[in-house]
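Submitted below is the structure of interest, expressed as structure tokens.
Here the complex is missing a single protein chain, while all its other protein chains stay put.
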Amino acid sequence: MPYTIQMFENHPSVRSQPIEHYAACINAMHDCAEACFSCADACLSESDVQMLARCIRLDLDCAEICSTTASILSRPSMAAPEIWAAQIQACVTACRACAEECERHAAQHAHCRICAEACRNCERACNDALRLMRPQ
Amino acid sequence: MPYTIQMFENHPSVRSQPIEHYAACINAMHDCAEACFSCADACLSESDVQMLARCIRLDLDCAEICSTTASILSRPSMAAPEIWAAQIQACVTACRACAEECERHAAQHAHCRICAEACRNCERACNDALRLMRPQ
Amino acid sequence: MPYTIQMFENHPSVRSQPIEHYAACINAMHDCAEACFSCADACLSESDVQMLARCIRLDLDCAEICSTTASILSRPSMAAPEIWAAQIQACVTACRACAEECERHAAQHAHCRICAEACRNCERACNDALRLMRPQ
Partner (left out) sequence: MPYTIQMFENHPSVRSQPIEHYAACINAMHDCAEACFSCADACLSESDVQMLARCIRLDLDCAEICSTTASILSRPSMAAPEIWAAQIQACVTACRACAEECERHAAQHAHCRICAEACRNCERACNDALRLMRPQ
């Protein structure tokens, strides 16, 4: 995303350092939200939709959580680090659960395979961000 | 909210039992999101807005997190209890931080006093919901 | 919702007058979002889920739009009336489409019947709000 780093560099009081890592995390969240919303919609068009009900539900949980976590991290002044940590932790949990479910359907449905990849990528970026926050 | 309980009663596979407690939690989240968004907007109209910057930021964090947590709980099939637990925990953290900040301005600004009340109410409802989930 | 009116009464610069009507509209949006998210989840548990795919999609569209429109209206300073009008119009459109689809399944599924009611109620409240905005 072209603006994330630029906006952080021109913010008068950024506390979420190093910005490249947090920006990468925000981007991974948007990508994951996007993939999850689309995967849920694709699942609804499949003939085995009944088998995919849990996948759709986790796609929606994960998409909404990623989207909100990205909004929180878009306030790089980081008003309350404990909110960041708890919300990123919820994001890790959602990404992992959704990835595990999507991986079960990856052989049958390419959209599940791609979505699992987006979830694992976001899970990793969130875990990196959590590690950065710990010494604070 | 008139529909929450009705919808849960007519859902084929509700796992979030007892529904009254989860419905109360959802309602507290919507109330809190509402109060927080309005408090942020009211703060922006105050002459001491610079003193209220952290309050506005926490209002926005809390509003967005409450709103998303309500969406997750509106899927009472509870596809992944660990997502519920982590997201409700993030909601508790946001409500507590926002309440503490709003309480600092409660004497000067009625909207901060009311908002703190909504946050404390939601924090309590979330903690009740977390307790209900533990034995599962 | 207990806080909406109180928050508006304690806001230094409310432009969304009369507040009772806007507060009623916000409440109808939260109720509708709630019903739509739950209806989508209930549909996913039905044996005829394939017949309900469009219903689930419109439930999600309507829930997300109602929730965001409620957030916009929770800033009663109304920074840009044209944004309010366009967003409330999108909300009317979503509520109407979702109600029509849910009404088709109302005889088979109580959750669709209740959800249609919530949508029609929100559609009405939004149309009332749009009428109030016109003379401005």
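Lettered A, B and C in written order, each chain numbered from 1.
The rule we apply is simple: a residue touches a chain if its C-beta (ideal position, glycine included) is under 8 Å from a C-beta of that chain, and two chains touch if they have at least 3 such contacts.
The structure displayed is predicted, hence computed values, not measured ones.
Participant: Touching residues of chain B against the unshown chain: what are they?
Facilitator: Chain B touches the chain not shown through residues 40-41, 44-45, 47, 49-50, 53, 56-57, 60.
Participant: Take the complete complex as the reference. Which residues in chain C touch the chain that isn't displayed?
Facilitator: Contacting residues on chain C, toward the hidden partner: 54, 57-58, 60-61, 64-65, 67-68, 71-72, 75, 77, 79-80, 82-83, 86-87, 89-90, 92-94, 97.
Participant: Since one chain has been left out of the picture, which residues of chain A touch it in the full complex?
Facilitator: Chain A touches the missing chain through residues 1-4, 6-8, 10-13, 26-27, 30-31, 33-35, 37-42, 44-46, 63, 67, 70-71, 74-77, 109-111, 114-115, 117-118.
The rule is short, and it goes like this: only the chains that are shown with their structure count from here on.
Participant: Among all chains, whose Cα centre is located farthest from the one for chain A?
Facilitator: Most distant chain from chain A: C.
Participant: Express in whole angstrom the distance between the two chain centres, defined as the mean CA positions of chain A and chain C.
Facilitator: 27
Participant: So how far apart, in whole Å, are chain B and chain C when each is placed at the average of its C-alpha atoms?
Facilitator: So the centroids are 19 Å from each other.
Participant: Enumerate the residues of chain C that touch no fewer than two other chains.
Facilitator: 40-41, 44-45
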